[in-house]
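Scroll down for the structure; my scribbles are underneath it.
Excluded from the complex is one protein chain; the other protein chains are retained at their positions.
Chain naming follows the written order as A and B, and within any one chain the residues start at number 1.
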Amino acid sequence: MSQPPFIQVNGLKKFYQARGTRGLFRKKKYVEAVGGVSFTVQRGEIFGIIGESGCGKSTLGRLLVSLEKPTEGDVLIDGVSVQQLIREDPKAYHRMVQMVFQNPFDTFLPTETIEQIMLRPLEIQRLGTSREEQRNRVLTMLEDGGLSPAEDFMGRYPHELSGGQLQRISILRAMVVQPLFLVVDEPVSMLDVSVRADIINMLIALSQKYGTSILFISHDIAVIRYAAQRTAVMYLGRIVEMGETDACIRDPKHPYTQALVSNCATIDIDTPVTKIRIEGEAPSPIQPGPGCYFANRCPHATDLCRQRYPEPQTLEDGRIVACHMCQKEES
Amino acid sequence: MTKKGFFSSLWSYVRISAKLRFGLILLALIILTAVCAPLITHYSPYYLGDDLLVPPMTGDHWLGTTKMGEDVFSMVIFGGQTSLKIGIIAAALSGLIGVLLGAAAGYFGGKLDKVLTEIMNIFLMIPSFFLILIVVAMFGSSMMNVMLIIALTSWPSNARMMRAQVLSLKERTYVKSAAVMGESRARILFHYIIPNGIYPIIANTTMNVAQAILTEASLSFLGLGDPNIVSWGQMIMQGKSYLVNGWWVSVFAGAAIMIVVIVFYMIGDGLNYAMNPKGRGRR
Partner (left out) sequence: MMKDLSVRNLSVTYLSGEKHVRAVDDVSFTIQAGDSLGIIGESGSGKSTMINAFLRLLPARTASVQGQVMFGEDDLLTCSEKRLRELRWKEIAVVFQKSMNSLSPIHTIGRQFEDVYKVHVPHPDKKEMHDLICSLFAKVNLNDRIYRMYPFELSGGMQQRLNIALSLMFSPQLLIMDEATTALDVVTQGQILDELMAIEEKQAITRLMITHDLSVVAGSCKKILVLYAGRMVEFGTVRDILKAPAHPYTIGLIQSFPSLYGPKTDLKSIPGTLPDLAQECPGCIFAPRCPYADEGCKASRPEMQALEGIHGAACHKLGGISV
């Protein structure tokens, strides 16, 4: 870990104006979709983000590929500020950062062939000296991605392919420009169970082959455990726990992670797990503070928890936890 | 390749809706008649013959003649040229303006959207026929003016539709993924969004053709059409004064308007029906 972090996310925030508070004379309220998220990803590492619906993990993904502009914060990729790069050379930025979406059935224009779809990023980036070379590059890519014979796939339309094949093409199209950073948002949740493994294996193989750093967003903890070396757990727009994936699952420190993992359905019927009950709902993301956002559901919450949002603490094993109670145990 | 997709989907619509199929066949016949007008009739519509106000089927005047001795049949056919030309060009122009402004409003959002939406609302509020009357009265009633003013008053319905389409298509994954891929905003709009959202506007535009033909006819009937060319509205106006002893002048022109309008409505309705999977289930 001595080398400088490859991808560095610094205090990324995204606020939306709350519905019904637009207008001149109304008091403005903001929804905190992502409330200050910082983490780093190493070269070739797969970094997992887990959390339930509404925790801001998808917004985070969209921020990282600049589909949305952050309210605050920046991302450094190999030392280069993304905000600056977008202003100066957007094309170079799109060569560095790519994304794979959840729904492979809607990722491509229904009227384009796989050949047109795959060639497009090369055309945009003007990579390759001739059409022939670009085409060969795409063919090799498809062949390597398990879509063979590649020549057969080139002329086909998206609706002729299965979800698994489409998701492969989505990944390959993102990888064709050899990006440094790839964000994948729930890449397997719309696919049949029996083809999910191929997609995840493919992502792992690509990250190793090209040294691409991957941010893997998912609600499925078992999938994240299989794919990601390190993981961050998000709750209401903030990271509550971050560390080695296995450690986070075997020995979660934050009460929310504990509840999340213990309630996760698993096929390991021999591992005894006591589900931790948590009551109530997540608070509204409009002004959830001032204390810890999880305090109202947390079985260990104290007055301090309700008054002040806990600072992230680094534990001995390198894990980062934002919880007052963990701090106390350590000291 | 987008074109191929466009035509193949049009073809699938034709297969779904009998109404659309029938409407397109009739339209083809009507256009063919209008285009081949000089081959079908040997009278010029401007030729003043010796038979004055003869009833239909007199000699070779199939539909009779007017008070001035013009052949009604050739007037109906040549009038069709005028009506179709005005209707189609005006509606297409209105569709084009609507698509561009609506797409811009929906895609770029923000202030531009607010301004354009307000403009659309204003246009939808003012009584457009009255506006048309004023403009024609001020700038003269050449065919060009009539087409332009019809287009300029009918685009907001198209624009609203396009705007709604863009707003929903903007959230589709393929648009997002195009943006991440680094496509330019213009290309996203013209390649990814508009071709996929234009079908309802096409349906609406066909209906607008009918509307434009009616508007032109109304103008001509009021004497505000282009006086130098034959049109159906003008014929009805001419025939108005001798409806009792020469009914054929107005009636055949009126029938022609009715048929063309119905045909365009059939096409529009058929397109709507074929493109909307929800509507299909109801039949």
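Heads up, the rule we're going with is that contacts are C-beta pairs under 8 Å (C-beta built on N, C-alpha and C of every residue); 3 or more make two chains touch, one makes a residue touch a chain.
On a predicted model such as this, the values are computed, not experimentally measured, just so you know.
Trainee: Of the chains you can see, which ones touch the chain that is left out?
Mentor: Spelled out, the missing chain touches these shown chains: A.
Trainee: For the chain left out of this view, which of A:208, A:266 or A:307 touches it?
Mentor: A:266
Trainee: Among A:210, A:226 or A:309, which residue is in touch with the absent chain?
Mentor: A:226
Trainee: Just name the one of A:69, A:91, A:131 or A:275 that touches the chain not displayed here.
Mentor: Spelled out, the listed residue whose C-beta touches the missing chain is A:275.
Trainee: Applying the definition given at the start, please give the residues of chain A touching the unseen chain.
Mentor: Residue positions of chain A that touch the missing chain: 52-54, 162, 164, 192-198, 200-201, 219-223, 225-226, 249-250, 259-269, 271, 273, 275, 277-281.
By definition in this document, only the chains that are shown with their structure count from here on.
Trainee: Mind listing the chain B positions that touch chain A in their complex?
Mentor: On the chain B side, the touching residues are 1-2, 4-6, 172-174, 176-177, 179-183, 191-192, 195-196.
Trainee: Within their complex, state which residues of chain A touch chain B.
Mentor: It is residues 65, 67, 90-91, 93-95, 97-99, 101-103, 106-113, 116, 120-121, 124-125, 170, 173-174 of chain A that touch chain B.
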